[in-house]
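See below for the structure under consideration.
Left out: one protein chain. Kept in place: all the others.
And then subunit A:
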Amino acid sequence: MIEVKDIKKRFGRKQVLRGASFTAEKGEITCLIGVNGVGKTTILNAIMALTPINSGEILIDGKKLTKDTFEKITFIPDAITMLPQMRIADAMEFMRDYYKSWNQKRADDMLGFFKLKKEDRISDLSKGNTAKVNLLLGLALDVDYVLMDEPFSGIDIFSREQIAEVFTSHLIEDRGVIITTHEIHDIEHLIDKVVLLDEGVILREFNVEEVRETEGKSVVDVMREVFHS
């Protein structure tokens, strides 16, 4: 389980996170929803220790992050984190070199699924294909948790469908996923849990299925209720 406990973060005079707390379970897809600039990416960065937090605590399976945690959790940012001059094959080799959890077979499977060519240079890829490579590099790691920052932003409809398909496949199964988005439509049917964020605080945290059954509301209904109140 990933536990985010009362984290606060300030950038200069701007207080981005004002004591945000939520949890994300293994085997569930947790979606962080909020408009741009409410601190979604900052939370993911904080979980990965890519930005220092001013206060609060983040635990992964009950422990604070260490270098070994990076074999258990991976982050797929909204831009690819590989050198543009690398070929897809080089990027995969880089990952294989450094991560014990790298699963080459799974990487090859995904390469086929996304119809990507190993010898293509990252800088020559379309936006959609760059996003797919980015996803591949993260998901081919045998890790327990995957964080994804806006995996659907700015890419074409067919790539979005393909990426959404990944969520229903064995690639995601059994893992704990935290995904941020401000467009819920692509994945509404896939997610287990929603965390609504506004101005650095969690407005509501709920189980999608539960709310659907007990209150008869969809994610968008709840969002409308929370954000418009």
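Criterion: a residue touches a chain if its C-beta (ideal position, glycine included) is under 8 Å from a C-beta of that chain, and two chains touch if they have at least 3 such contacts; residues count from 1.
Quick note on the criterion: contacts and distances are computed from a predicted model.
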item: Candidate names "Spermidine/putrescine transport system permease protein", "Yip1 domain-containing protein", "Chemotaxis protein CheW" or "Beta-glucosidase"; UniProt protein name, chain not shown; value: "Yip1 domain-containing protein"
item: Contact with the hidden chain (one of A:81, A:104, A:126 or A:169); value: A:81
item: Residue numbers in subunit A that touch the chain omitted from display; value: 12, 48-50, 52, 67-71, 74-75, 77, 79-84, 94, 97-100, 122
